Structure formats: C-alpha cells, structure tokens
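Missing here is one protein chain; the remaining ones are kept as they sit in the complex.
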Amino acid sequence: MANILETRDLTYAYTSRQEDPSLDSVSVGISEGVRTVILGANGAGKSTLFYHFNGIFKPKSGEVLYRGKPLEYTREALSVLRNEISVVVQNPDEQIFSATVEEDVAFGPMNMGMERDEIERRIQHSLFKVGMEDYRYRPTIQLSYGQRKRVALAGALATDPKVLILDEPTAGLDPQMSQEVIELVEELISAGTTVIISTHDVDLAYSWADEIHVLRRGKLVYSGKPEPFFEDRVQTALAGLVLPHTFSVNHSVQAIRGLPEAPFPRTNSQMLCKMLPDCDAAGKIRLIPVSDSLPECAGEGRVGIYGSNVRRLFRAAGMTPDFHFNAVEHCLMEAVSGRDAVLYCDESVRAAVLERIQSMEQFGKCVEVVM
Amino acid sequence: MNVIETENITYYYEGAKTPSMKGVSISIRKGVKTVILGANGAGKSTLFYHFNGVVKPKEGVVKVMGEPVSYRKKGLTALRSRIAVVLQNPDDQVFGQTVETDIAYGPRNMKLPESEVKERVEEALFQTGLGDLRDKNTLQLSYGQRKRLALAGALAMKPEVLIMDEPTAGLDPQMALELMELAEQLHHMGTTIVISTHDVDLAYAWADEIHVLRRGELIFSGNSEDFYSDPMAVHSTGVMQPSMFVINNNLAAFRGEDPAPYPRTESQLVSKMVSGPKGRMTAIPVGTDTDAAALGRILDGRGDSKVGVFGTVSRRMMYDSSLPADYVFNGFESCMGECLMGRDSILVCDRDSISLIESKIQRLKDFGTEVGFEVRA
Partner (left out) sequence: MSEQTQMDTLAYSSRMLSWAPLGKFLFVIAVLIVNIMTSSMLVPFVTLAIGLILMAYSTNFKIPFFVGLALAEALLILAIGAGIISITGDKADPAIWDTNLLWFDIYMTADSFNKAWLILFRGVAGMSVMLAFATSTPIPHLSQALRQIRMPREVSELVVLIYRYGFLLLERMESMWDAAHCRMGFNGFMNTMKTTASIAVGIFTSSSNMADKAQIALDCRNYQGFFPVYNSPPKVGVKWIAFTAAVFVLIYLFGIHTEGWINMAKLFFGEAI
C-alpha cells in the first residue's frame, strides 16, 4: 500500500547546543489505512516526530512527504496540510481554547470557512461520536478530565482529517472510556481515515497495531509487525519497554508445550482459543448489523454491543446489554468457550467485525457467524 | 487492626450541587495491600484527603489508629507525618529547587533536626534511585524522574501509611514495574500502602482488599474477585473486569472447573494453563555491604541460566558494577517464567526481600507449580 506519510533521513534538534539530536536520521513510512503505532518510552522522540508530520517542526535535514510530495512550509500550504492531518495532543487542556464545548468543536470547521449548515452537521456528528452531545452548551472548564479529552477528540473529528494522529489517547481515561475511544478509532478506520497512535503502552500497541515503529532516543530502531520486535528481548528492554502480557503468556505456554509460538495471539480471546483443545465445537455469534433502528433480537446467549450508533440506540431504548464495552472480544470469548452470543454492531463496521471473528480460525477454532 | 477508619463521612464542596462523599464508612487495615478503585471523579482523592486531614468531613468521623482525628494544628502535623500522600501529577508537588531540597521539604516542615533531615533525604534518594540527580534542578527532570521525586518526598517523612494516587500513570512500562516493585518492598517492610486508581489490571495484581467508590459512595469493600464477579456493579463503576480475571473465568468455565484459585500474575496464569518440567531458581541475597566483585564471580558461573534482578539495592549494585543481567525489570516474574519453561534461573535480590520471594513461590503452589528454590549466600 502507498505511503500516505513518509520521512527520509529526518534529523531535528531543538537547540544547536544539544548533544544528541532529538530525531536522528529517521526514515519511516506510514501506509494508508494501516493501524500504525509509534512506540517508545517518554522522551524517545515520538511527539517530535509527529509534529513533523503536520509541519509544526521543520527538519534540520532530511524531508517529510505527504502523499509522495515533500511538505511546503508556506503559510497557505501548512494550513491545507493541517486540515488533512490532525494531531490530538495528550493533555486536552492545551488544545481546548474556547469557553464552551460547542465553540471549541466549531473552531476547525469555521476556520476552514464552511457553510453554516455543514458546520452544524459536523458539530452534531462529532459530539455524537464521542458521546458528548448532551454537553454541547457546557463551558469547557466545568468538564472532567475524561470529558475534556473527548471534546479535544471531537474538535479533531469535526475537521474530518485524512490522517488522525493521537498521542496517548487512552492515558488518564477510565477503562470503559478507553475502550470507547478505541472503538471510535475503529469506526474512523472503517470510514477510511488513517489513524496513528503514539504511545508507550505496549499492551495497547500490541492488541491494536498492524504495524509499529519503535523509537529510542531519537532513532528509529524498528519498523514492521509487532511480533518480531518483541521476540528480540534485548531490543525491547533497551527501548525502555516490556513484553505485552498476551505475548509473554503465549511465549511461556507454547515453550512448555513444546509448540511453536506462531500464530501469535494478540487478544485474550485469541489466546484463550489457543489454550483450549481444538476438537470442541465453538459457539455461534449472531451478528446483527444496525443502521437506523434496532432490529428485534433473535438469538440465544449473552448480548454485546459495538459502535457509537448502536450504543446510542440501546441507551435510547433503555436496554442493557451484557457487554457494553469491548463486546467483540467478549462475544468471541463466549463463542470460543462453547456458548452462543449475540452481537449488535454498526453497519459501518460490519466488515471489520467479521474479519475479527474469522481471524479466530488461525488459532484453532472456527466461530460460526449467523446473520 | 485498622490504621484508618471512617464512620459515615459526608462532604460537599462549596457551591457543589451533589455531595462528593456520601456516608462513607471504610476501614483500611494495617499491612494489607489496599486499593481504592473508582472512575475519575468518583471521590478517590476527596476520600484520601480525609485520611490525612486536609479535608474535614462535614459529617462523620475519621479515626487514625483508633483515635478520632484532631483538627488542631498540632494534631494535624502529627497526622500528616504518619499518613503521606503522593499525588498523580508530580508537578503539583514540587516545592524545592533541587532534588535534595525538595525531598527535604517535608522533614524540614516537620522541624526535625538537620542531621535527621539529611539522613532521611539520603535514604529516600537511595530507595528511589535518584542519588545521581541529587543536585539537579527539579525543572530539568523528566516526567518519570519527577514522579519518583514525588515519591521520595513522601518516603522522607517515614509514613506509616503511604497513599499513592495513580502511581503508574504516565510512566514508561519499565519504570512502572520498578515502582510497583518498590511498593511491594515497602509493604513488606511494614508500611501500609494504599493505591488509588482506575486501572483494574494494576489494582487486581496488587490488591489484597479493594474499596470501590462510585459517585462519592462506597459500594464495595472486600476481595477483588467478589467485586469483579458482579458484572453490573463493575459496569456501573465505569471500569472493566481485569484481563487476567476474564481469561481465567473463561478457561475454568470451559474446563468445567472452579475458577479459584484466581491467578493474578502471569506465572500463576501459565501454571494454571499448562505444566511441564520445572527449572530451579537460585536467589542471591544482596545488601549494601555485599562485595560486588564476589557477586560478579558468582554470576560468571551462571552458564545458561538467565539472571533477573529484584529490589532497589540489587538493581543499584548491578548497575554500578555493570554486572550482567537479563531481566533488570520484572525480575521475579521473568525468572519464574524461565523456571516454568524448564530452565534454571538466578535472581539477584535484596537481602530483606528473600522472605517476600519465598512467599511468592509458596503462593504458586496453589496453582500447581512447585519450583526448586535455594538461597545462595
């Protein structure tokens, strides 16, 4: 797949007196539509790198390319670029600067000179996506940390970026809210946005990423699928990181069994799948795609919901599912353990959900999907 | 014995519509690894500010060591040296220009003699591994270093109860492990550690007892598993079940077994999943008086065994003398992983942590794993 973003020999230092440059000839390629994680310890240069992607920093040497073209650092070109590449920083307080939620979300679209109807549509849409529609007229300073974080995200969504870069998107969020953010990200990917997450959370990186780029003290030390990186324990330790839990449990278990580590489970359900004997039949998942209204439930087993639309419909109908968050994972675990489950999901993410269910096959269980 | 006890405390901030603490009666037991679990805004910090008297309840009583808290100046000073709080954001608690003066801030405020202050600063510097940075300006520290500094400042007050708010938030994974190891050591040495968090995986791995807050109300006190077994309660608290708990439950359900004993660490989980021939673990106790050269000679004869490190003193010595180690962080779990896979391992650990290691190995027996263990002098 084509690189949507690329750096070539990128070198950058904040001050000329700096002994080691903050980024040292980094050549990295971000493919369009690929779940990408920039992984590294604090101070490894993650943010310096992504501030190059949207042209905030200008490389001392080397170049940055967007869709194959080197960035231009004129005011007009940067403005166009930043409407397409949106960065959401870790601390929402830095990024929210309007007094009310509505004004803050409207900032991007207003800035881009959109029609009022379109702005209104975008405000509603992005607040709905982050589940903050009830807070539209609230002053931003009265929000909790998690709510501010969601408003900051909504502000980025309102500009409908082609590339969305999220710095530690789950840091400081409650577990349920973190899950919601990750699910939202999946929806964006299904809708064609390229999402880059910058983090030091190895468990998040491992369970989510298609491709990781690891930074250590300003140098790019690895690019590729996550597993080969974590197999090199020395490299992992030097980068200030540790092994993801799923990876390390799989490693020990397979070694004891005398079996190969691959295929590598990245989620709990995949791991469970590998641990259980494969002769038994798995349960079925009844998948109910939802667009405008909730269809009648016609299935046995525990119920999970996935997607912001379904979530809203359930809330409106006053229904409580068994699995509110991380439902695909939970339903898969039910199925893997031999029980049937029902999964309501947004029509827009159906393909992604199907793909995840089918991925269980390589871990030894075939989970049947009933539509 | 209860080190801290609250009876029906209620608190509301000036101008707030709903109380931030509603009739909370909680008991923190001495020497019990405690977690206060709750989503952002559930009232965790309001609660622990009650513990050290920063906040006075509008109704109800707070008792420390059985005595009701006195809100007179003298009583409060005594109270706050016994119950230390480390906040989540280290920047909120830097009061000194250099690392040393910041650590000395608490003890000096306690009006201790200067010699005692010096001694405490030294000890805290060592425990948190900040010795090399003692003269550094606090503004030049990295986030992880500032977080350790905040802990050092609390340790210098030699508290009986140490309350840590989201101790691992924002830390790199290695540093987070190091910090939790230190917490474990402090707990082992007799400090009662209370962790306030919304990170269920951290809470599950650490806690002997959890107290769950939801919108200012205490909705659960007791064993982690009892709480996580109630999906509705977990959901309404804004958290999720810990991964370890979920995997184990599904595994047990599939096998038709009782989910107990509940694994809380990787080695316990692996032990439950599979078993095979085990390797041996050799512990080498290290103190500040240990000869690094002699330790080096022992490690030279390690053969194929992997070497792990556990504890502040050991890590310092291995680092200062550039001794070889495969697992500098998470040393015990990694060495145990080796043993489970049938390979021998060596654990260089602090002398006073030997009994802690022994109890961890003992615990593994519940999960069907018996590992040969010896301590080499």
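We just call them A and B in the order they show up, numbering each chain from 1.
Rule of thumb we're sticking to: a residue touches a chain if its C-beta (ideal position, glycine included) is under 8 Å from a C-beta of that chain, and two chains touch if they have at least 3 such contacts.
The model shown is predicted, which means the values in this text are computed figures rather than measured ones.
Student: In the intact complex, which of the depicted chains does the undisplayed chain touch?
Tutor: If we consider the entire complex, the absent chain touches A, B.
Student: Looking at the full complex, which residue from B:N8, B:S25 or B:T77 touches the chain that isn't shown here?
Tutor: Residue touching the chain left out of view: B:T77.
Student: For the chain left off this view, which of B:G41, B:P57 or B:G153 is in contact with it?
Tutor: Answer from the full complex: B:G153 touches the omitted chain.
Student: Check each of A:N91, A:Q124 or A:Q362 against the chain that is not shown and name the one that touches it.
Tutor: Missing-chain contact among the listed residues: A:N91.
Student: Which of B:V32, B:L87 or B:A169 touches the chain that is not shown?
Tutor: B:L87
Student: What chain A residues would touch the chain not displayed?
Tutor: Considering the whole complex, chain A reaches the absent chain at 51, 54, 56, 79, 82-83, 86-89, 91, 93-100, 102-103, 106-108, 110-112, 119, 123, 138-142, 155-156, 159.
Student: Please output the residues of chain B touching the missing chain, sorted low to high.
Tutor: Residues 13-16, 49, 52, 54, 73, 77, 80-81, 84-85, 87, 89, 91-96, 105-106, 108-111, 139, 153-154, 157 of chain B touch the chain that is not shown.
By our rule, only the chains that are shown with their structure count from here on.
Student: Averaging only over C-alpha atoms, locate the centres of chain A and chain B and give their separation in whole Å.
Tutor: Each chain's C-alpha centroid was found; their separation is 30 Å.
Student: Which residues of chain B touch chain A in their complex?
Tutor: Checking each residue of chain B against chain A gives 39-41, 142-144, 169-175, 177, 198-200, 231, 235, 238-240, 243, 246-247, 250-251, 253-254, 266-267, 269-270, 273-276, 326, 328-330, 337, 340-342.
Student: Under the touch definition given earlier, write down the residues of chain A that touch chain B in their complex.
Tutor: Within the complex, chain A touches chain B at residues 41-43, 144-146, 171-177, 179, 200-202, 233, 237, 240-242, 245, 248-249, 251-253, 255-258, 268, 271-272, 275-276, 280, 322, 324-326, 330, 333, 336-338.
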